[in-house]
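The complex appears here without one of its protein chains, the remainder shown in place.
Now for chain A:
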């Protein structure tokens, strides 16, 4: 990996020192080849934690926020697994789940026998330990990024999901990341999803954990889609209010693919969701969407890098932030159109409603266009709820909190509408309603 940051080497923070000391002490028991891990660790050692002078982390100074790097989570005990078994998934009843507890894939809790035809799943640790390298691993998540490098160095386990070419999988498949325990611990997980030519998959992720525990999660999802593949992806985070959720999604699409993703953040103290999309084949379309409903001092950052490397692809982004209290929302969206990527069509929109007087929204859309025959646009709005509209609703009899809730539901609803699977959308809608009710 090349330079990760501008060449500024400030003094190491406590968290950086902890991370640097951790690797030598655990590397012998991490699965798979150690050379790549060492390389990633070296890259991290050079870069340190991302901070505000790293352009892509301008508004999320992880170096300042992360006081301590929590120790790696322990392998969950049988008793803990029993507790997890009793806990229903937020997506219960909608499809089979693959369950990762404290960073460890648990086949005994997973619905491996109930996977739809054409879908194959196995634990990542096992796959890394096998003689053959894991095909496609590291293919989609490619970026000069210290958080991604940390994941590459430390990933303990996860899931490898493969959908056979031509398999149109109707039933959604879920990956649950369940956290336990009362002391802050960190996990490094990776999920690799390879969708064959002409195949389709709906993937739902849930991040679940105890309230108030400052767990730290560094998760990477890689999606490699063959030509004409369709992938829909939804993430729901209901983890504890203290948690730090760092997630990186790398997407590599062949020709004529459809990719759609939605993430809802209401829970973590700090979340950073970075999505890197690489169009490798022509005529593919993506739709990246999300919503964050925050209060207190919560901070949610969405950073997108969409690389149009080939012609005739389309990208759509719609992000909605509802910011109460002293919360902070960050939206950074970069659309790169390479010299040969003519007929690119990119439209990006970020909208925020500031409810709290001390809430902040940072919008940074960026277009880097090197081709001449393209249509690209971005927009960002940020403001209070419309007073005239509020009065209209109140004049019809809705008390102020109800009127506000209805307006906010409609505001976030416009992004939720991009979720194609109705049942999954319903689950997210009720989380949004719950958040709004709690505010009333």
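One rule holds for everything that comes next: a residue touches a chain if its C-beta (ideal position, glycine included) is under 8 Å from a C-beta of that chain, and two chains touch if they have at least 3 such contacts; residues count from 1.
What we mean here is this: contacts and distances are computed from a predicted model.
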Complex minus one chain; that chain's UniProt name from "Phosphate transport system permease protein", "STAS domain-containing protein", "ABC transporter ATP-binding protein" or "Urease accessory protein UreG" is "ABC transporter ATP-binding protein"
Touching the left-out chain: which of A:23, A:154 or A:411?
-> A:411
Options A:27, A:241 or A:394, residue touching the unrepresented chain = A:394
Where the missing chain touches chain A, by residue | 387-389, 391-400, 402-403, 406-407, 409-411, 413-414
